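Structure in structure tokens, see below.
With one protein chain withheld, the remaining protein chains of the complex are depicted in position.
On to chain A.
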Amino acid sequence: MANNRNELNKNLAQMLKGGVIMDVTTPEQAKIAQDAGACAVMALERIPADIRAAGGVSRMSDPAMIKGIQEAVSIPVMAKVRIGHIAEARILQAIDIDYIDESEVLSPADDVYHIDKSRFDVPFVCGAKNLGEALRRIAEGASMIRTKGEPGTGDVIQAVRHMRTMNKQIRELVSLRDDEVYEAAKQLAVPYDLAEYVHDNGRLPVVNFAAGGVATPADAALMMELGAEGVFVGSGIFKSGDPAKRAAAIVQATANWQDADLLARLSENLGEAMVGINEDEIETIMAARGE
């Protein structure tokens, strides 16, 4: 059996399903996340809400900081590179990262091209607002997709919009006659074979998580209801009043999102949620980075 890296990388995403991937900035936060039941952590110097507040150029995190987090926990550790930044990605591969997020949260390094992810052994997750973006990233070698949402806002509206859009476009593609898929591939600006896969299988060829603006157990449950296979939580946990409790509650809510009685209990006395900003109050639309 050949060691097909892309297949093994898609398989790791399958193991993360039903779980919560949490943004952490220190080894202590990483341990809190692991103890709360996170299935992976995203190591970064500043969580999206602080990146947004600080402004300026946001880059890959210090490898020493990422290594500190790798040593602190036994669950997979992910980290972000700027869109199109091939060298940052090579650096993260060199430090044995479990998953690279080619992320719109950081300042893009290239406003035309994404990284050719098929040239890497390490897996990549990429953000998408719609089916076309998702399939283009998969064509470039991404082995996992997440909605972009609008990071660092605590406002779930964009993650909802992106998840609904993607799944609606998938249903539309499924409903086409076989001979109509060629034109659909052209309209979506994606390779025909990927459009055909979605048409035949009714899903993306990789695992699809929700990300961007998830702040409460109810937000996580909403995204699972809309078809997410798991959830990324960025600023929502460590910008809140009681991170350990909120993190554990979001993990349970993601696992048992259909159980409203449980969700009610989980939502009690979580302390202050992150304040958040509404999508029409923000200046930088991160989701517009990299189509």
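FYI, a contact is a pair of C-beta atoms (placed from the backbone, for glycine too) under 8 Å apart; a residue touches a chain by one contact, two chains touch by 3 or more; residues count from 1.
Everything below uses one rule, namely that contacts and distances are computed from a predicted model.
Missing chain, UniProt protein name: "Pyridoxal 5'-phosphate synthase subunit PdxT", from among "Pyridoxal 5'-phosphate synthase subunit PdxT", "Amino acid/amide ABC transporter membrane protein 2, HAAT family", "Energy-coupling factor transport system permease protein" or "PadR family transcriptional regulator".
The chain not shown here is touched by just one of A:16, A:134 or A:211, and that residue is A:16.
Only one of A:40, A:131 or A:173 touches the chain withheld from this view, namely A:40. From the set A:175, A:201 or A:278, the residue in touch with the chain omitted from the display is A:201, counting the whole complex. Of the candidate positions A:60, A:156 or A:251, contact with the hidden chain is made by A:251. What chain A contributes to its contact with the hidden chain is residues 1-4, 7-12, 14-19, 34, 36-40, 70, 74-77, 93, 96-99, 121-123, 201-208, 224, 227, 229, 248, 251-252, 255-256, 258-259, 262.
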